[in-house]
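Read through the structure below, which is laid out as structure tokens, and then see the notes.
The other protein chains are all here in position, but one chain of the complex has been omitted.
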Amino acid sequence: MRVKKSWWQSGGIRIAAAFVFLILFGGAASGIYLSQIPPEQPIAFPHKTHVALGAQCAYCHPAADWGPNAGLPSLSKCWGCHQQVQKKSPELEKLAGYVQRNEPIPWVPVAIQPDFVKFNHQPHVRAGIACETCHGPVSQMTVALPQPRQNMGWCLDCHQRMRPNDFVRLSDCATCHY
Amino acid sequence: MAVEAKPLETAVPLPHAEEDPREHLMFDPRPREVMNRMVMEAMTTTSRRYWAWVIGLALVVLVCLLGAWGNMILTGMGLAGIRRPVFWGLFIVTFVFWIGISHAGTFVSAILRVFKAEFRRPFTRAAELMTTFALAAGALYPLIHLGRVWVFYWLIPYPNARWLWPNFRSPLVWDFLAITTYLLSSTIYLYLPLVPDLAMARDRTTGWRHALYRLLALGWRGTEAEWHRLRRAITIFAFAIIPVMFSVHTIVSWDFAVGVVAGWHSTIFGPYFIIGAILSGVAAVVSILFVLRSTMLHMDYFIRKEHFDALGKLLLVFSMAWAYFFFNDYLLTWYGGEEAARRILTLHATGPAAWVWYLMLICNVVIPWLTLWNRTIRRTPWAMFIITLLINVGMYAERYTIIPLTLGHQRMPFDWGVYTPRPTEISIVIGTFALFLLLYLLASRLIPLVPVWEVQEGQMAHTLRKVGKAEVPSVTELE
Amino acid sequence: MSEKISRRDFLKLTAMGAATTAVMTGCGPMSRYVVRRPYTQMPEYNQTGESTYYASTCRECPAGCGIIVRTREGRALTIEGNPNHPVNRGRLCARGLTAQQGLYNPDRIRAPRFQGRSNPATPGRDLTWDEAVQVVATALQKPPQRIAFLLGLAPDHLYDLVSELTQALGAPPPLRYNALAALEGRTTLIEAVRRLFGSPALPYFDLAQAEVTLAFGADFLQSWLSPVTYTRAYGAMRQGNPRRRGELIVFEPRQSLTAGNADRWVPIVPGSEAHVVLALGQRVAELRGLPVPEAFRAVRPEEAAQVSGLPLEQLETLAQTFATATRPLALVGGSALTQPNGLVTAQAVLALNALVGNLGQPGGVFLSAAAATPTPLAEVKALVERMQAGEVDVLFIHGVNPLFEVPAALGFEAALARVPLVINFAAFPDETALKSDYLFPDHSPLESFGYQRSLAGSDRPAWSALQPVVVPLYDTRATVDVLLAAAQASGQALLPYRDEVDFIQQKILPLINAGGFYTAPEILTFWSRWLQHGGWWTPAAGLPTPTLERLPASFGTLTPPTPPAEGAFYLLTYANHLGDGSGANRPWLQELPDAMTTVTWNSWVEIHPRTAEELGLKDDDVVRITTPYGSVEASVYRYPAIRPDTLAIPFGQGHTALGRWAEGRGCNPAQVLPAGHNAAGDLAFIGTTATLTPTGRRRPLARVESKEGVYGEH
Partner (left out) sequence: MAEERPAKWGLVVDLDRCTGCNACIVACALENNVPFVGEDEVAYGRALYWIRTQRYWEGEYPEVTPTFQPVMCQQCGNAPCEPVCPVYASVHSEEEQINLAVYNRCVGTRYCANNCPYFARVFNWFDYELPEPMRSYLNPDVTVRRRGVMEKCTFCVQRIVRGRQKARAEGRELRDGEVQPACVQACPAEALVFGDLSDPESRVSQLARSQRRYHLLEALGTLPRVTYLKGVGNHGG
């Protein structure tokens, strides 16, 4: 006797279900992927080259020493060196273009925190944390790359490891959120 | 099946002296197969009116519940009428209402089962279904009323990258745990006694129904060993679910009682809420039974006047108990003499919304007390339907009094405020009522609404014995 | 912006993408990154992520409080008080705190514009500033006598420049009008000071050290002269005096915020203040054992008691309290001055101070260092008559909104239509701007240079500086620059100034050696310190002491108030935190509850609950208030602290223009005010009676208080 298959055992249904699953899974996966790729920058700034030439991080991002944001160098700062060091390259021509038009370069910072996280560079720099600890091996990057998994647990973990005696203060919500 | 004859005890509903004992379901047996077929017919017969209701309710759920809720999520909680200082409104009122209704199933089924109240047999399932669906409707509200429902999962304790756990000191977390436990256990408790009936249905259907019931019946064959295990499981659950039931509404009451809000901060709130819940739950069972009896095939065989009568007596008792707790709560608050709390009591009785308070008392106390003592009224299904609906209106008014009417008049008169429900929240409330009815309607055609085996078991135990010339009803206790 | 500044590349910044871009939790790539545009050239005073603070002067009212504006990446964030400023000592009122909502107001006029006023069919069009300057230059070449300037009370540097300009042209001097000054009777006070003490200055009252203060109508906690100064002084009077807690008694028909804070509120009949002061003066002189001056004998105490409704015994108690106090002080303003007897009241109160000998004493009366120059309503009236008669060819308007602020009964609107050329420098499309031919928008105060030198609240000689704290947002230009450019373009060598900054520097040049708390060898250094400190003032407090040579035999004729006819009421209007109404487009000022009624976003009419009951009126009933000059509608607020025969409507709402937050809210009491004036030429509206008709409609007021909780009504 041939057993009658139930409706949910039919091939069509199963294939459709597989499709639905694939679409959902694929969507989720590509969403995660897309949120992790670095954004396109107006100029492919080679951090690698600058670090190799001996430029200190704080030369271009000096505000990390005194305030919350490390800051982006102004156009005049870039041009201050590059009008002397005139190496021909298409990226430098882009820079020259911005200088000519006196137009700010629309950088897309990758090391940003959401609006409700009030990160302050200054105490971290004072505590002697190297930039690479959080920003990754910038000396090997062209444009800066976002560092994955910089979430709250990551902050707390570091606070607990580095300053176990001060953890009450460093885990206070108001340290970062207000 | 081991049967041991025992003389009739007074706890068993005695047929009224003047009436024919055959009016009672237990003494009006029909052959097993006939009864099975009746239940199957009731389950599989759908009329055009049925489908109209299903489609209508589905539309209401879609528009009034999902549509309005979705719109509120996208726009903001401001679409509801809540405001400062009445931060909780109709959503929480309806939440408490549904959780209250959900006590019916457990009460009717578990407590009456434990106390071997025989009249429960035909409608335990109807009551358990109510429990499950009322919980489903009620459990939506903690989500609906969240300002940011898209992060509701922060209420769930799970290890996460933020190193954060929910605050176990918060009654809302207790609520969350209690409601999930209750939902889970009441679903299992609904399912267990369903298994033999599903197997019965499996053997009498074809097509998708057969597939479904085969899946759900878990290969039930009806052997003695299976019956044995099922009985034990049901007994264990019946005992275990009772404390869960008590805990749920107690914890819901703690949402209010642990606060400093004047008028909420009352130690009697736990039992007061439980009694209110059971009152409204049992009332809802009566209402539903009336609807089932008058709309479904063969239900007049299973659900009889005797059941309305018995439930009516219960209702009277609970109405009295509720009045007792209400008085207790009122007296202690008044006697305590805290100014803010006293002001609230005065306001409930004399403020602009005093009609809600009087509605509560009339529906919960005056009407049941005036009617339910009367046997004829108790045995008139439509009268019972109206009375029980009114009791639930009264219980809704009770929650409305406790929540928005109390919140609006706290300790700083400068900031008092009057709450007016707005269309969005009314629509959502209507939507969950529709959801409940829709689920019930669908379930009534998907699962046997009468626990056939329980009825049959009862009928086997009840017999009329001839003692001399008289026929005397007797019952044997089943092990 | 002046050339000098653009050369220096002052504040050349581009805002870093809005820092408040919401980056949501766990959102996808779209919202994850934001574009940031760093400076092309980092200003040396700027530190990334740190705020930069600029000292300037608040121009939300004429008081001239010193402010410090916190900026970040070229955006003005918050306004804070300048802690060293002699007027406000770091404190601010609600109006000053909302200045940035004016700067960033979406309804600002963004470019110079021609409007087809005479012919509505003519479309308006935007102009370039070159065209605008040309228009002004042509206008300045009109016959000088037919040119008129109507300015507001701020800023002073513009007034100084226009004064020089009109002098050079031979045109009539500019008029200065402001509803706040009109409602508090400022010119009456100045005129009284001139008559008694010889110089037309505003008095400065040392409230902080006074021990018993009588205030006649002066709502110094909310609008009078310099509210922040006097609120600060009030705090010090209450709790800062180690000897005793100062006592405050206020005479007003309607309880203002000041009267609400007083130890005693005396609700006298509107218009009877002069009687009360004179009667008090007699008794005080007697109690102090002094001869009663002739001028105080103008009224018998019984008569005063009868006119004012204040029992004689109370009058006696008050006189005793005042006469026996160690440091008595009497203030006058507002409803006590804006009435036919205003000048008498003002002189009598000043003389009362002289009587108790507190002139130039701690807790007494001083004279402000700088002359105050508001124009009395009478002169505005004269201007209106000239306009009506077609004697004005061109009217320049700046910093004032006469169609809103001037009583409608004056007929300004009709007269304006008869002026062929109206040039308005308004920053906002207010009522007058919409009826002007040309709009040449000035910078907002936070984008402007300037100074205020008439500082009624300063306890020492002081000038308060304005400087831009952000780059101008729109294509606006400083009016001083426009006038200077036009004066040059007109070919005549009218004014010896290059631009606004040059003008201000030349004006403040004498201050270098005037004994301020800083000095400098030359103007540029002085200028940088001037901007840094937000002005200039002397290191020590010190103001001229008024000297009373001889009291006049009479302060003027005294008219007792006429009681309102049956069914009519005295009508009052007063300034609350909305001031002269120019703040009505600051949403936070609208959202701010009125101090006494807690009503927001609208107008109301205050009626005593008893009166309301007699008339069968409930809260929120819309009533029509009619005077011989017009009528307005507003919702009823049953106000327990007003005379039962008086109605009051706050000033400031009822705009028909001025942008989205101001338009179509409430009513403008200027529509029902009379155009009459007192002996000092000041608006005299106290004593106006109005009738009240219910409209049958209801319009609930947005009040913050719970009516049920506060008044016990459901």
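A, B and C are the chain letters, set down in written order, and residue numbers restart from 1 in every chain.
The rule we apply is simple: a contact is a pair of C-beta atoms (placed from the backbone, for glycine too) under 8 Å apart; a residue touches a chain by one contact, two chains touch by 3 or more.
All figures in this text were calculated on a predicted structure; none of them were measured in a lab.
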item: Chains shown that the absent chain touches, full complex; value: A, B, C
item: Per the touch definition above, residue among C:222, C:341 or C:479 touching the missing chain; value: C:222
item: Which residue of B:410, B:432 or B:459 touches the chain not shown here; value: B:410
item: Which residue of C:97, C:571 or C:692 touches the chain not shown here; value: C:97
item: Absent chain, residues of chain A that touch it; value: 66, 114-118, 120, 122-123, 126, 168-169, 172-175, 177-178
item: Contacts of chain B with the absent chain, listed as residue ranges; value: 75-78, 82-85, 87-88, 145-149, 151-152, 154-155, 164, 166-167, 169-173, 176, 255, 258-261, 407, 410-415, 417
item: Those residues of chain C which, in the complete complex, touch the missing chain; value: 15, 18-20, 22, 24-25, 72, 75-81, 88, 90-94, 97-98, 100-101, 103-106, 221-222, 227-228, 231-232, 234-236, 238-239, 245, 248, 255, 257-258, 260-267, 473, 577, 587-593, 595-596, 598, 600-602, 608, 610, 640-641, 644, 665, 700-705, 710-711
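Criterion: only the chains that are shown with their structure count from here on.
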item: Geometric centre distance via CA averages, chain C-chain A, whole Å; value: 52
item: Junction residues of chain B, two or more chains touched; value: none
item: Partner chain B, residues of chain C touching it in the complex; value: 25, 705-706, 708-710, 714
item: Interface residues, chain A side, partner chain C - complex; value: 31, 34-35, 37, 39, 62-63, 66-77, 98, 102-110, 112, 114-115
item: Partner chain B, residues of chain A touching it in the complex; value: 6-8, 149, 151-154, 156
